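Complex shown without one protein chain; remaining protein chains in place.
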Amino acid sequence: MNSNNLQHDSAVLKKSWIKTSTKENLKIYWYNFRRNKLSLIGLIIVLICISLALFPQLFARYPAHVEAFVDYSNASKGPSSEFWFGTDNYGRDIYTRVIYSFRGALVMAIVVLAISVPIGTTLGLIAGYFQGTIVDTIIMRLTDIFLAIPPLILAMSIASLLEPNMTNTMIAITVSWWPWYTRLVYTNAASHSQEYYVKNAELIGASTPHVLFKEVLPNCMSPILTKMALDVGWVIIQTASLSFVGLGEQPPHPAFGQMISDGSNYLPEQWWQTIFPALAIIFLVLGFNFVGDGIRDMFDKGSQS
Amino acid sequence: MSKEKLLDIQDLRVWFKTYRGYSKVLDGVNFHVNQKEKVGLVGESGCGKTTTMKAALRLLEGTSASIREGSKVQFSGQDVLSMDNDELLDYRRNHVSMISQSPMSALNPVFTIGEQMMDVVKYSDRVKSGNTKEMEEVIVEAVNSVMIPDPARIMKSYPHQLSGGMRQRICIATALVKPCELLIADEPGTALDVTVEAQINDILRKLVDEGDSSLVMITHSLGVVRDLVDKIYVMYAGEIVEIAPTKELFHNPRHPYTEGLLASVPRLTGGGLSAGIYGYVPDYFDPPSGCRFANRCKYCTDDCLKEKPPMVEVSPGHFVTCIRWQ
Partner (left out) sequence: MSKSLLELKKLVMHFPAGKNQVVRAVDNIDLSVIEGEVLGLVGESGSGKSTIAYTVMGMYNQTDGEIVFDGDVYTSSDKRNKDFHRKAQIVFQDPGSSLNPYQDVRTILSLPLKVHKIVPRNEIDNKILEILETVELPSNFMYKSPNAIGGGEKQLVAIARAICSDPKFIVLDEPTSSLDVSIQAKIINMLMGLKEKNNLTYIFITHDLAVIRNVSNRVAVMYLGKICELSPTEEFYAEPLHPYSQMLLSAIPVVSEEEEKLKPAEVKSVGEVPSPVDIPLGCSFNTRCKYVQPKCLEVDPEMKEVKPGHFVRCHLYSDE
């Protein structure tokens, strides 16, 4: 057998084969995803929210109202053609401020998840793979401790030690978020570690990191990704709750919770100050929830024939 | 012996909808069972045998399967596919029973055996009076007939407390507590050990011989049906390729697939194994227009690829779907 021939074969054929198998997988995923109409609606909503976060200036009408701005002549006006969502008591356009709040919310979600998911997942993988040993006990008891701390209290403690701002709130939410992933991955990893292909990798002599990340982890990805999509909504609600009590994005820059908090003083007459930011949260969270359902369906190997 | 057709399937076509389009699994299946007849439906995995039976019981509704126009399924002369709800319920409760491959998933783990069997009796027409004591007697009789000792204790047990063989026997007993003209056994021995499977097959044979019902035995093992059934249907890639009385099939297989299948079975006489059957099952998404076995057949000619071969009667009761059967 001519080894040069084989080299030529493998290089040339590689590209076309990789394309076919990846394309094949993507086709299956997309088919499963779009089977549920709600997932598609969710996807559209999410794309809208991302556009708003990336390019608020394209959609907002009065960008200046996001910073320190006062115009008492237009204060506390209801929805009109000039101010689509009305104004607050400083005369700032609520529509613009809502649009600009999307970025903060999504950034918060991304950063929190980007840090807490890898940490939580890795710990869960290790604990699950070594289930029954002391490693499992240490990690899971640590997880239990962190789960027991209410995020609100933690955030307020951090705020009182350091200043209340976006970064510190992010830290607080991240610290209270990773244990959920450890829990989730733990059960998955524990059961997948008993699969024959994992055992086979061990019997071939593969190293433990390889087994954890290349054999066990890919099988846990489905619930992780689904949870991440749903968590975007949860983190945003958590952020809103914290900014409702003054932790998080500080004025004059807008944030959903902060706007709801300010507006709540004027309920029910000036309903627009509270309702529109609240609707924005609902819109955002619903979108990610639908997408989360879609992601879960996407990986559902049961519906593939 | 009555020669009336009990279950008559004609030109059954079932397609499955998937991300790649339609998977045309069954393409014109003709199958019938007479009264008091034991029939074997033999084929390898994926050939569509379970699908055929499920279609006959209309168990495919709600899945991605669709029974195409032109398919006919009749039971005792009545059209099954157009039955309304009440007729369908009566059909399933009082005329047909199906024993599935996996006794583990056929029994509900949260109810006792007794409760589950009682449900079956209650909803059938077996004990018209509704008398509980009578129903219990029927159950005990059924459990005894499948050779399970101590029925009273078994009635109070949960499925997980029984072994696989016992669970499968309970499934058979459950099929017996209601009036049943046709018993469909879908690979009942697959999940079981060889000695237990032999026991189960004995029970099935005895029950059918002593009772009034017919039996359809679905399996991939030719050896199993050799001792059990009168007539064998061989299925390949969604089509019936050969029909013959049992002895005739083993002595004189006429379809190349049957021939290859028999040759592939490892023999107790030793002598090594054959090479199996070269090639792979056709793609159901784009099935060939000619004979579906053509790409694997050593007798294949150009005519075989052109159009589907007709079913030919080679000798009384022996049919082949092949143009090269001589």
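A and B are the chain letters, set down in written order, and residue numbers restart from 1 in every chain.
As a working rule, a contact is a pair of C-beta atoms (placed from the backbone, for glycine too) under 8 Å apart; a residue touches a chain by one contact, two chains touch by 3 or more.
On a predicted model such as this, the values are computed, not experimentally measured, just so you know.
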item	value
Residue among B:G21, B:G276 or B:P310 touching the omitted chain	B:G276
Residue in contact with the excluded chain [from A:L58, A:I134, A:L161 or A:L203]	A:L203
Contact with the hidden chain (one of B:S129, B:T195 or B:Q326)	B:T195
Missing-chain contacts mapped onto chain A	1, 3, 6-7, 9-10, 13-14, 17-18, 20-21, 24-25, 195-207, 210, 214-215, 218-219, 221, 301, 304
Interface residues of chain B (partner: the chain not displayed)	44-45, 149, 163-166, 193-199, 202, 220-224, 226-227, 250, 260-262, 264-277, 280-281
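Operating definition for what follows: only the chains that are shown with their structure count from here on.
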item	value
CA centroid of chain A to CA centroid of chain B, Å	50
Residues of chain A defined as touching chain B within the complex	27-28, 31-32, 304-305
Footprint of chain A on chain B - complex, ascending	16, 18-20, 23, 64
